[in-house]
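Only a single protein chain was left out; the remaining protein chains are all shown in position.
Right after this comes chain A.
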Amino acid sequence: MAFSGFPFLLGFLPLALCAFAVCARRGEAWAKACLIALSVLFYGVGQPACLPLLLSVVGNYWLLRRMHGSPRAASWAGWGVTANLAVLAWFKYLGPDPVPPLGLSFFTFTQIGGLLYHASGDIAPPRARDYALFAAFFPALTAGPILNPADMLPQLSRDRDWRLGSDQLAVGFGFFVIGLLKKTALADPLAGVVASGFADPSGLTFFPAWQAACSYSLQLYFDFSGYTDMAIGLAWMFGLRFPDNFDQPYRAASVIDYWQRWHMSLTRFLMTHVHTPLTLAVLRWRRAHGLPIGNAAQTTVTGFAAMIAGPVLMTMTAISLWHGAAWTFLLFGLLHAVFLLVNHLWRLHRLPALPRIAAIALTYLCVLVASVVFRAGDVSSAGALLAGMAGWHGVAITFDDPRAVLDIAWLAGLYAIVWAAPTTRQVMQGPAPARLAWRPTPVWAVAMGCGATFGLLLAGGTGEFLYFRF
């Protein structure tokens, strides 16, 4: 069930808020039970055949209880992670359906994070209802953000008033409406250009190829960040705080910087559980064998390969595999690994920094090229579209169709938003320019109401989100 679809906007959300308002009056246990029931209903309505997958919550919770105080906690965690990955791998790579069950990658990674957080055996497991909400709370269930146990579990266990509050409803509604507008007003209108451009890229000349690539890059950003804003807003309405998933990624001045701003919850997960342990293991091994680990050692071929390139390649391969079993995803990960390694070499050799605008433009160009590979149906289609962008299919410029001029103007407007507008978090919580900073005033109430109406009118029924397929 998409957050921007009529079934959610006109059915599930009002029902959820009403049910929660009634239950939360009876205390914390009722409030949480209500949210768990709503989450099961949400998933069950969306993909009833996959509802049994939520039983993984029970299995993982059983493991957490087993691990607490056990001298074999790390071993139990290892088995748990393996089992979770096995289920994920089955549905993503081996299962009969090419599209995996809704949200499987997201709630599996959230639960793996929970297991690894408790792997020392020292941390007491949360209460069952807190764990159920951590693993399967409906706003994050289908497309993240991937929740961090260190952020979420203390929120869930804290003693507080769970009743619906007007403040949290107002702020949550603001996040939700801005996300809805990003999705329906900014991302969805690009879908036609993207679909036609990527359907037959071999015939695209210079400008249409760039139009298709830029449109996809913007569609992906507004679609996914719009979804995240809606998820953050929904969680806020129920009194919970989700982490940010985007921080103006297309303003990044390096590819390292980009990955700290794009899909931040996945980056954080993989940095914590793949990149950091690998790098620390290499550093400890080198120290134990009397090998240097300083900056100078990182600039040597073997030092760079061991301490930088190896962990980066492994992490980017993990990102590729997380997205699915396709050569395009693997190539996407490898391209980003190369960009990151060039970035590290630049840093280690203390080469002069580019002017900021040039650095942002170069970073965005790298991201754009990789996003073409990410979106293309296969590697040859990606090559054809990139060839078109390089002008190998001709550079015919025709503005006979007034629609083409409008499309270019629309893209320019979207880039202005990407590069100049504050983030949703800045609008709702600051800092943002005074005119754009949300306040609980009648003017903002009217603006948000109009935004919600406009977003609803544009929603068109059952819009799907691009990241649902992962």
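Here, contacts are C-beta pairs under 8 Å (C-beta built on N, C-alpha and C of every residue); 3 or more make two chains touch, one makes a residue touch a chain; residues count from 1.
Note that contacts and distances are computed from a predicted model.
Of the names listed as "Sulfate ABC transporter permease subunit CysW", "Xenobiotic-transporting ATPase", "SDR family oxidoreductase" or "Carrier domain-containing protein", the one that matches the UniProt record for the absent chain is "Carrier domain-containing protein".
The residue touching the chain not shown here, chosen from A:27, A:154, A:203 or A:277, is A:277.
For the chain missing from the display, the contacting residue among A:18, A:124, A:150 or A:446 is A:150, taking the whole complex into account.
Mapped onto chain A, contacts with the missing chain fall at residues 116-117, 119-120, 123, 150, 256, 271-273, 276-277, 279-280, 283-284, 287, 293-295, 298, 307-308, 344, 347.
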